[in-house]
Structures are given as structure tokens and as C-alpha cells.
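Chains shown are a subset, placed as in the full complex.
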């Protein structure tokens, strides 16, 4: 295909996403592979220069684990949440804010964009409250768990994001919230991305994962389901097509859609130019979920 | 090459031309071939949606000739200028403003853009003065010529263009000026485009012609000169490489460059996506002339 053709083919999407806010959750393998990370950021800077307003929310589990080990601590999880004691909370902050976030902003700068690193306390962006302690059922037994400094979003104040977007910046957000006493809380990156997208009335939330999207047959890439609505999702969960780790991702997508976001897209961050292909081509590359 | 790659390859140009004003002179064969015209306008709408600010200046000689013939008049030219009596001036206005310009604006609309048709009198955009009568030398003989209502730019007031660009419009300009008494004057489209580009401090002026640019050997397309500066141009004129109809085009380009425009590009409007390929690829497709 010729390059001119490609641009004019993209015209409907350029129109649709002009000045649109798009939240991109960056996580998984792409975060540890520097080439993949570089490609994703280059795509995002390109989006910005084509007139869109991307907002990045990042994770960083593997890097946190590595630092904990260096400092002689053993990571521990309950129901997929990292149990976060005082020391762990400091490590989470240092790794996510001081290292991962800062590296992403530096990459944006290298590709000619203007990034700004943010966490929940900046401009009182993400007010959170501690989750638990609570009694849950693990493997059939009732147990009391205390996740420590794990939190849930209480309120988003998107004002600082609108200011930065208006000025041409690409915000990069670490999923660390703060409670009313100014204490840091560790928030799940997927949830934070969804909450932020909802508060910004973003047009779309892109979730970069390590899988191609939702497959009818997990062993057949060709069985990718490109376009689902909420009803479809519930059906597929019932039928077991959507299962395991994908269930919470899909359920949280449904929450976001109900909050007014037009579409959630689950794509494979390891595919080269996944972000651009998903947003600027007719077919896209992953699974797009819409309300109806 | 893969689509995503093409997009990110365009990043340097997207950055360079972000919010940049680019004047595009549309003329020649492309104006009579509806498919070519459609392609050019689609390219230009795409530019707009990627954040540039294109301004179109159009010609329309063949359509004027056709209407003159229908009305029983014979077109007549002196030194390349159309001798323009009262009736011809009315025909020029009707064809350029009422038909050609309006068709281009309609095409912009069809591709999802917002165009606005303008001529010199709108917002006092292009004040002109009558050219001649004067004594010139034709084929060795001195003759007195009166071009009639042919004019030259006296002053451009770009205010209305800045207003329209600010509001997201694509201006389409017919090269008809008006003198201080409100009389219409027929202006050469290339000259008008140059004058307008200079008054807008445009980044670049693209001139769509029927040739590939400046060729070292007119019979060998591969001998295209992609990048020239003003000194090169004078050299090539002296050597006869730039000759005939290309001389005034190049000389007027030099005037525009001296007025502060960064580059003038002579490209073949009949090449598919000529505009996008010239602006968004490293190599371009025609001849780019810069000051130094």
C-alpha cells in the first residue's frame, strides 16, 4: 500500500479522533522490553501530533518485584492484589514514580513530545481510600485479609489533566492514590485507568496487554472477536469463552462503558504499532467493546 | 512497509508542519480531471485533520476558454496573459468564483472538511491595480498592448484568512483582485498564490503542475532535482536546464522565498497523493527550492 493511500484511508479516524482524549493503559511485557516500550511511546507521540490527546496510565509490577528482592523483601499477593506494607509502599512509589514514570516521560521527550509525569497527589488528581481489611473466601475458606496500603479510587479531579492536555502535554500517570490524610495508596493500574478515562469523558480506553484480544478459540488467533457489546460479553462469560484473568478486565471495561466512554479496546502491546493500527485502520487489531 | 511504520516515519513532518500554513496552488490538468481533483482535495482535507493549515489558490483557464466559446468569444493572450475586456472579466468571475471555486469547496465538504470560497474583494483580501497599457517587445517588434482588466497585486490583507484558519476552515481563493474603485481585475494564479503565501508567512508553497519538477534531462524522469537553493536556480537557468515556461515559475518562487517563505515545491498534480507524499515523506516527489 502506498503511504498517501494509507493517510487518506485514515481520514475517517483522523476526523473521529480529532481533539479526542484517549486513555492508554500500558502494562505487561511491553513495560520490560525497552524496544517495545519505545515503539509504543513513539506511536503515542505520533497520535499527539496528528491532533489527538493521549493520556498514559502505566503499571510496573515486574520492576517493583525486582526492587523488593534487591531490598530483601518477598512480594506477596492476595486475590491478585499486592499486599503493601509501609516499606513496600515506599518501594512502589520509588519504582513507579521515580523510575518507570520518569523513563516514559523521557522517551516522550526523545521522540519530540512534551510529557509530564503525574501521580495521584499531584493537583489532588486521585483521592483514594484504603481497601479492607475484609473477610474473603480463598479456596473455599473464609479468611481475614489486610492488603495494607492498597486503595480504591474515591474521587478523581481531572482538572490538572485538562490543563496539561490543553497545553499540548502528554500526561503519564502512576496509579498511586492519596487519602484525605495525605497517605499514599497502591491502586490497581487497570482500575485507575478506567476511573481516569471516565472522569475525562475519554472517547476510548486502550488496554495494552500480552494477548491479542478476546478469542473464540484460545488456540486460534484467527478466531479473534473484533467487536463486542456489553450483552455479548455477558453471554461469552456465561459460555466460558471469556474466562480467568480476562473476566475482571472485561467486567471493568463494562463499568467504564456504563460511565460514558464510547469504547474499550483490548489489544496486544507486543504487536508493532498496535496503538496506531487499532485507532487508524478500519479493521483494528484487537477486540473493541462498545455499549450496544 | 507496514502501515504503522509509515505513520511513525511521518512523525518528523507531522511535527514540522503542525499548525503550519501551507499554500497550495492547484492548476493544470488536475483541474479538469474530476478524479485527480477529488484526490487532491481529499489529500488537503487529510492535511487539515492532521493539524496543518492548508490554503488553496486555484486557476481555471480551460473552463474560462470553454465558457467564452459558448458565448461566442475568442480567447486571446499576450505574453501569456489573457486579454480581458469587460465581457471577458464577467466570464472570468462567473467561471472562477461561481463554478470552479464553488466546486472545490463542495468537494472539501464531501470529504468532511469545512471550506470557504473567497476572492480578492472578500474582506478586502487582495487589492490590485491594472497592469499596463504598456509597450513591449513581441518577436522583435515594439508593440503597444492593453491587457484590459488584467491586474497585479498591490496589497494583501490576510486578516480574513487568519480568521478562517483559526476557526478550522480551508480557504479556497479565486485569483481575482479588486482595485480601489471596486473594479474586478484578473490576476495570474501563480503570482496570487505567491503573494498570498508571503503575506501569510506560510511555511511552504506547493505548486501543482503537470510536470514532475525540475529535471536535469527533460527526457529522463530519474534526473529529477529534488532540492535546490536560489543560487542553484540561477545557475541552472544560465545553463539552460531551467528553460521556457519553467523560468517564470522559478523566478516567482525566488521572489516568494525572499519574502520569507521557507520552501517552494514544484510537484506533479497528476501523481496520486502528490500533496501528501511531498509533505510527509523524507524524499518527497518533486523539486523543493529553498533560500540557501
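Chains: A and B, in written order; residue numbering restarts at 1 for each.
Just so it is clear, a residue touches a chain if its C-beta (ideal position, glycine included) is under 8 Å from a C-beta of that chain, and two chains touch if they have at least 3 such contacts.
Small disclaimer: the values here were computed from a predicted structure and weren't measured.
Enquirer: Beyond the 2 chains sitting in the coordinates, how many copies does the whole assembly comprise in total?
Expert: 6
Basically, only the chains that are shown with their structure count from here on.
Enquirer: With centres defined as the mean C-alpha position, give me the chain A-chain B separation in Å.
Expert: The mean C-alpha positions of chain A and chain B differ by 47 Å.
Enquirer: With touch defined as at the start, can you tell me which chain B residues reach chain A in the complex?
Expert: Residues in contact with chain A: 1-12, 14-15, 18, 42-43, 45-46, 49-51, 111-112, 272-274, 276-277, 280-281.
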